[in-house]
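With one protein chain removed, the remaining protein chains of the complex are shown where they sit.
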Amino acid sequence: MERKVLITDCADAQGLISKITGVCFNHQLNIIKNSEFVDNQQGRFFMRTELEGEFNDASIITDLNEVLPKTSHVKLVSLGTKKVVIMVTKEAHCLGDILMKAYYGGLDVEIAAIVGNYDNLKPLADKFDIPFHFISHQDLTRLEHEQKMNEVIETYAPDYLVLAKFMRILTPEFVAYYPNRIINIHHSFLPAFIGASPYRQAWERGVKIIGATAHFVNNCLDEGPIIKQDVIHVDHSYSAEDLAKNGRDVEKSVLSKALQLVLNEDVIVYGNKTVIF
Amino acid sequence: MERKVLITDCADAQGLISKITGVCFNHQLNIIKNSEFVDNQQGRFFMRTELEGEFNDASIITDLNEVLPKTSHVKLVSLGTKKVVIMVTKEAHCLGDILMKAYYGGLDVEIAAIVGNYDNLKPLADKFDIPFHFISHQDLTRLEHEQKMNEVIETYAPDYLVLAKFMRILTPEFVAYYPNRIINIHHSFLPAFIGASPYRQAWERGVKIIGATAHFVNNCLDEGPIIKQDVIHVDHSYSAEDLAKNGRDVEKSVLSKALQLVLNEDVIVYGNKTVIF
Amino acid sequence: MERKVLITDCADAQGLISKITGVCFNHQLNIIKNSEFVDNQQGRFFMRTELEGEFNDASIITDLNEVLPKTSHVKLVSLGTKKVVIMVTKEAHCLGDILMKAYYGGLDVEIAAIVGNYDNLKPLADKFDIPFHFISHQDLTRLEHEQKMNEVIETYAPDYLVLAKFMRILTPEFVAYYPNRIINIHHSFLPAFIGASPYRQAWERGVKIIGATAHFVNNCLDEGPIIKQDVIHVDHSYSAEDLAKNGRDVEKSVLSKALQLVLNEDVIVYGNKTVIF
Partner (left out) sequence: MERKVLITDCADAQGLISKITGVCFNHQLNIIKNSEFVDNQQGRFFMRTELEGEFNDASIITDLNEVLPKTSHVKLVSLGTKKVVIMVTKEAHCLGDILMKAYYGGLDVEIAAIVGNYDNLKPLADKFDIPFHFISHQDLTRLEHEQKMNEVIETYAPDYLVLAKFMRILTPEFVAYYPNRIINIHHSFLPAFIGASPYRQAWERGVKIIGATAHFVNNCLDEGPIIKQDVIHVDHSYSAEDLAKNGRDVEKSVLSKALQLVLNEDVIVYGNKTVIF
């Protein structure tokens, strides 16, 4: 008995749930969990169906396409361990949390490699026997640097890239190579404090809450589809450094939770938004 | 075009979603929103289906019973305005919040009457032209008092009773009269601080969070199915009175949200728990 | 025995706490609560001292000025009931929460009057027997409208103006008339979604949290010193209207808490920030 997730994303129409679950029933698949959402403004239907049984994928997809509207997107994926490459700069907290959860429970993920534009996190990677590739951006154009990194990344064929406080902006070329497959953590509750030094911006503005946002990376800086956000309360006594220090706990927690949602196939991207089941 | 909610609660089996939504499709009903949950340990299936169209209730129920397991509970209810009677003692905040939301948006509810065992909230009821029945418990046994109250309550035929800080314990007889139809707010995050003076208990214990719990009333004090809970952070500087004062905001917010869930047919009670869709 | 609050705001120096509390001791005042904060970057010292005893205000201030640096700001204020005028447009929830708390406990405040640029909240004001002044902005310039409102407001000599969802931008002239005495609630976690229709902006951006910000009004739209912020979690299923509906609870809670802090003399404004004791 295998377990898979069926993701349906199509124009809304009457009878969709009945038709889709009917196909599952005909294939003698047991529905473990079913979640649906209709965006009434755009007339779009989304469904995540967690299934158990013996799967004949091609036949299921064929049967689904027969009952669904023309332009439907259907995806039938296994819930097994996914493979990621993590990209870092200098900060350890997000990487450390993912490592702990990958090795001691909490995230069903294989960390294939870590790529850093500085080398100071190599000892942490070594502790967990994960290949660490130090690829400095020094003396390279942005495209050259990305090309060097991608040559390494590609050899691991990752399902997702996780930017665990990777502090460089990616070019549209690189992003296009991994569409909706790059997960970033931004250290503010977007869209507040887009860009550099959000904690300093927050301190200067005198806010009483700070936060973190995990999102898919698209071509516009800090503007990709948001997966998860959380905040903490702060007060006047926090310096910009205190904000950064306390923000780290939110950053790592938000990134790990977003990664878990993505790995569990709970996330559908549409337009610049996400449906999270 | 009408809007109704179909609640299904039955033994789990293969094909249930397909069969139920198939019946809806055959009746040309549009599914606005569909939520399901399976309790795997107890093998129980729950579904809430929000429907739009022309309803032939009897025919729909008949068709559903044909495809569902023997002991299924099926409920098809309109999403129109429900009627409640509110019971109070002396505190105004929960009552005030419900009144404001009933009159200015936030709760789709008709407040048929208010029953108080003290009369100090009558002026508040008068402001909104709602009948206030002062029924003192003085010199009455618990059963006599309840009987007097229920004579009044019955005349309004309410869908639900809301205990908005009604500070007396109800007898099993009274509770049995309104099964899963009495909503109470308890001023602690249950099961902590069951019984009297939870804020004083919290202060004595030196807790760093306090909370509130909205639940259906059953025969065991403070042990009915929980609908909604929330908390706030407190510190050593709060006296027991400060805890009570700050707790009021959580109490009113939790009770109003629980009431909204119940009115919207988002709540299924099973055993001593709730499924909240 | 009276209770007053001494607010000290001056350049930082050694011995300030000792000197200030020494003056209080010499005047045989009992310190109920003492809170201090030093902004090390700006070398600025802030202290709030809650005192009990017999006060000779002039003599205390004289003694303090002798021991404090030259440019110190010292304020000795009673903790008695303050007077406010509330300004509204069409929405009732913030006004309703303040009314309930003013009349039934939670805010020690006298609501002298309500001024609205629409008249639909007059019935709510009437319920609590509070003068409601309907002053339409129709056919008036912004300055003319403000002048008409201020003629009324001035007659009440309020300590503070509370903008309880007053949806018009105030001119620098009006703001200058009430420096750090106008409290506004903005329906987003500032600085996200400055300006009009923040809930629609939030919906379009696909955020997973929404919030509210209470702040003093200054000349720059939505950029005054922040007093209080809070957020709630939302998801893809919320329409812009759902965001607005659910946001109302945060708005009213944040505004009431900010007002309570201000009334309790817990807030010091400096630059574009606040110290909240």
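As written, the chains take the letters A, B and C, and residue 1 is the first residue of each chain.
Please note the rule applied: a residue touches a chain if its C-beta (ideal position, glycine included) is under 8 Å from a C-beta of that chain, and two chains touch if they have at least 3 such contacts.
These numbers were taken from a predicted model, which means no experiment stands behind them.
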{"item": "Visible contact partners (per top-of-document touch definition) of the missing chain", "value": "A, B, C"}
{"item": "Residue in contact with the excluded chain [from A:Met100, A:Val152, A:Met167 or A:Ala240]", "value": "A:Met100"}
{"item": "Selected from B:Gly43, B:Gly105 or B:Pro191 as touching the chain missing from the view", "value": "B:Pro191"}
{"item": "Option from C:Asn34, C:Ser239 or C:Asn272 whose C-beta touches the chain left out", "value": "C:Asn34"}
{"item": "Missing-partner contacts on chain A, residue numbers", "value": "91-93, 96-97, 100, 103-106, 124, 127-128, 245, 248-249, 253, 256"}
{"item": "Residues from chain B at the interface with the omitted partner, ascending", "value": "37, 39-41, 189-193, 205-209, 211, 225-231, 235-237, 239, 272-276"}
{"item": "Residue ranges of chain C at the interface with the undisplayed chain", "value": "14-18, 21-22, 24-25, 28, 30-38"}
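Methods note: only the chains that are shown with their structure count from here on.
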{"item": "Centre-of-Cα separation between chain C and chain A, whole angstrom", "value": "40"}
{"item": "Centre distance in Å when chain A and chain B are each reduced to the mean of their C-alpha atoms", "value": "37"}
{"item": "Residues of chain A whose C-beta touches two or more other chains", "value": "37"}
